[in-house]
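Of the protein chains in this complex, one is absent; all others appear in place.
This part shows chain A:
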Amino acid sequence: VGHPQNLKCVTHNLRKMTCTWDVSPRRRRGQTDFCYTTNDLSPQVCFKTMEKRVEIPVPESSTTVTITTNSIYGTAFATRQFEIHKTDISFVPLTPRILSLTPDFSTSTLNLKWSDNGSAFPYGLDAVWQIQIFRKEGVEKVTYYSKMTHEDVILSWNWTSDMPLECTSHYVKIRCYVNATHFAGPKDWSDWSPVEELPGKDTEPNGNGVFPQDTVLAVGSDVTICCVHEEGQLIQMTYGSQVYPVIHLSSRSSAIRVLNASASDSSGTNVVCSWFEEAIDGTVLFVGYAPDVPQNLSCETSNFLVIKCTWKPGRPSGLYGKRGTNYSLFERISGKNVSCEVNEMNEERVCGFPVLADQKTYNFVLGVFNPIGQTQSSLLVDLFQRVCPKTPEKLTVTAISSTSVHLRWFINGSFAEIRLLCQIEISGDHFERKMHNVSMPGGKFSTYTAQVATLRPYTKYQFRVRCSAADHFWRWSDWSRVEEQTTQEA
């Protein structure tokens, strides 16, 4: 009678263990004398306790425990000795505690933070975490692995819900298993942490609405759209013009599941939540594509002041306005970045980049991004090989004789670092068109002249001119305006 029994020892941190026992039958008793020795012949340690649990060090191999129960008058009742082997000690990590549960409604993502309590252990260990996320309907179990060091590390983990977080309350709990390979005794999962709740809009008095609100999706996505409504309202939901079967998430929240969403019109796809044919709320989803890789990227300069890059956008993204595709031009050598103002309606896209002093080669990266994705295209350009001068202007004919004329024209741009090749076209009523090529040093916002000889007297001629880079031909400029002139009589 009164013997201590069922001694069990559990460690939470591989250093200390909590031993518990019970005494039958249960009766009012005095203090208990608890003594233990580990096998390295260190002196016995004794102390008195009113509890039936004590915390003592985890032994290297085994511990001998002597428990003496006493009457309330201090006389010994019963003594019992136990031999605790390390294989008898079970290892159950402490219950983890969630530090924070933070929603990002725009991405329907939950961020979970908790401490791994690594400092509790004498050395680094592998830990396995089981995270359970559940709603009123349905649960998701996820396993997360981490390596514990000797310090407390705040672990952070993101989970993206398959539905907007506003739709209904989400609950999270976590538990831990430490893979202490050197520990001989039985190992088990910790208890589950207290549950953390992220309340849904269906718990708020003024939470009614349709979610997600005005979001962007990739074509082909599956999406859950919910309507938070009044208690018990039987609502109908349409996606575009189609009525969808409703899934009840709670008494105030109903949802539809749209699979493989197709591209929406420019004004988006309306999702309407109706009650007795009356639209009570709605949202607009913009279903489009990530930007296509820009095609035929080409860059040139017409005046050595600005480099004009052009490209074809490829497949339209289906997203416009503030959700439209943005372009930026980054030049690797100088590190300069320019954001491009682009008109979505033009078939060809254009972006200007300033010509930089003392830089001949340009390593461009055209960055393309919209809310769904991003891509890029690159181009290495030697500017001197990509000159297409502006159209020659103010073409005039002077010094007119019977067999020759002088032509003068102006080109807007700074070509002082190159030679220009200009082509003069001579045409008239009674003879074939002739081309006269002339090369000259380029100038800075200069006027250029050339003589055209071997003309016929008293003959009407039409002249026009175009120019290009002489050394590295890239493209002709456009033709200048035609200038008409009759040569002098002989």
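Structure notes:
Just so it is clear, a residue touches a chain if its C-beta (ideal position, glycine included) is under 8 Å from a C-beta of that chain, and two chains touch if they have at least 3 such contacts; residues count from 1.
The criterion applied here is as follows: contacts and distances are computed from a predicted model.
Not every chain of the complex appears here, and the one that does not is recorded in UniProt as "Ciliary neurotrophic factor", selected from "N(6)-L-threonylcarbamoyladenine synthase", "Signal peptidase complex catalytic subunit SEC11", "Ciliary neurotrophic factor" or "BHLH domain-containing protein". Across A:22, A:104, A:222 or A:265, the single residue that touches the chain missing here is A:265.
If you put the hidden chain back, the residue from A:213, A:236 or A:488 that touches it is A:213. From the options A:30, A:103, A:240 or A:352, the residue with contact to the unseen chain in the full assembly is A:240.
Screening A:117, A:250 or A:283 against the full complex identifies A:283 as the residue touching the chain left out. Although one chain is not shown, part of chain A still touches it, namely residues 209-210, 213-214, 240-241, 264-272, 278-284, 320-322, 324, 343-345.
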